[in-house]
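== subunit A ==
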Amino acid sequence: MTLLNCLILAFVLFAIGVFGLLTRRHLVGMLISIELMLNAANINFVAFAHFKAADATAGSLFSIFVIAITACEMAVALAILITMYRRHKSLDVNRLEDLHD
Partner candidate 1 sequence: MLQQILFNLIWIIPFLTVLVCVPIANSKVALLKKIHLCSAGIVLMITLFLATNMILDYAPYAGGNAFAMSYLTDFPWLAAISAHYLVGADALTILMLVLAAVIIFTGVLASWRIASGHKVFFGLLQILAASVYGVFMSFDLVLFFVFYEMEALCMYLMIAGYGTGDKDLGGKKLTLTLALGSAMVMAVFLGMYVEGGSWSVFELANVKLPENFQMWAFPVLFMGFAVSSSLFPFHFWSPAGHSAAPTAVSMFAAGVMMKMGAYGCLRIAMYLMPEGAHFWLPYILFFVIFNVCFGPFIAMRHKDLKFITAYSSISHLGLIFLGLCAMTPVALRGASLQMLSHGFLTGLFFATIGMIYGRTHTRDITQMGGLMKIMPFLGVGFVIAGFAGLGLPGFSGFVAEASIFIGSFQNEGTLFRIVTILAILSVTATAVYILQTANRMLHGPVTNPHFKELTDATFEEKIVIVIFVICLLAIGLCPAPFADFLDTSIAPIVSNLTR
Partner candidate 2 sequence: MTSLYSYSFLILLLPLLSFAVNGLFLCRKSRKASAAFSVLCAGLAAAYAISVALAFFTNGATPTVAWQFRFLPIVGDFNANIGLLLDPLSVMMLVVVTSIAFFVNIYSIGYMREDMSSGRFFALLSLFAFSMLGLVIATNILQMFVFWELVGVSSYMLIGFWYHKPSAVSASKQAFILTRFADSFFLLGMVLVSYAVKSFDFAALNAVNLKDFASIPLNLGIMVMPASDALTIGAALIFVGGWGKSAMFPMHIWLPNAMEGPTPVSSIIHSATMVVAGVYLVARLFPFMAGAGNTLCIVMVVGAFTAIFAAVIACTQKDIKRILAYSTLSQLGYMMFSLGASRLCDGSINTLGYTASTFHIFTHAFFKCMLFLVAGSLIHQVHTNDLDAMGGLRKKMPFTYIATLIACLAIAGIPPFSGFFSKDEILMTAFQSGHVAVFATGLLTSGLTAFYMFRLFFLAFHGKARSEHTAHAHEDFAMTLPIVCLAVPSLLSGLLAKNIFATKFVPGALPVATAEHLAHATWIPYAAGGMAVLGILIAALFYARPKANIERALDVDNRCKLYKTINHKFYFDEIYYAVVRQFIFRGVAASARFVEDWIIGSLVNATLFVVRKAGALVREAENGYLPFYVGVMIVGVIFWYFVGKLPL
């Protein structure tokens, strides 16, 4: 278990998140993929804090903050999705077609 392993794990997760973000048609599915990406970043923080950083506490703290901020973001996102659902009766990303050039 080296720093490198953790970092690789993180970016593999990130890439999986990216893949999900691009393939998912369900909006909540896309949000889930984003969660994966954020999680990957958190792993990075903790890994760096553990292996490398002079100020280890700060890194871990950052990821705690990230968790809180993500929670806020998700709350707003889900609220928006609900309004969206009320209007469109669907959460299919392909139905988002009113706004374009």
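As a working rule, contacts are C-beta pairs under 8 Å (C-beta built on N, C-alpha and C of every residue); 3 or more make two chains touch, one makes a residue touch a chain; residues count from 1.
The candidates came about this way: all candidates are chains of the complex that A comes from, given by their letters.
Fair warning: this is a prediction, and the values are worked out from it, not measured in the lab.
So subunit A is shown by itself and the numbered options are 1 or 2; which of them touches it within this complex?
The answer is candidate 2.
Can you check the complex and tell me which residues of subunit A touch candidate 2?
Residues 18, 21-23, 93-94, 96-101.
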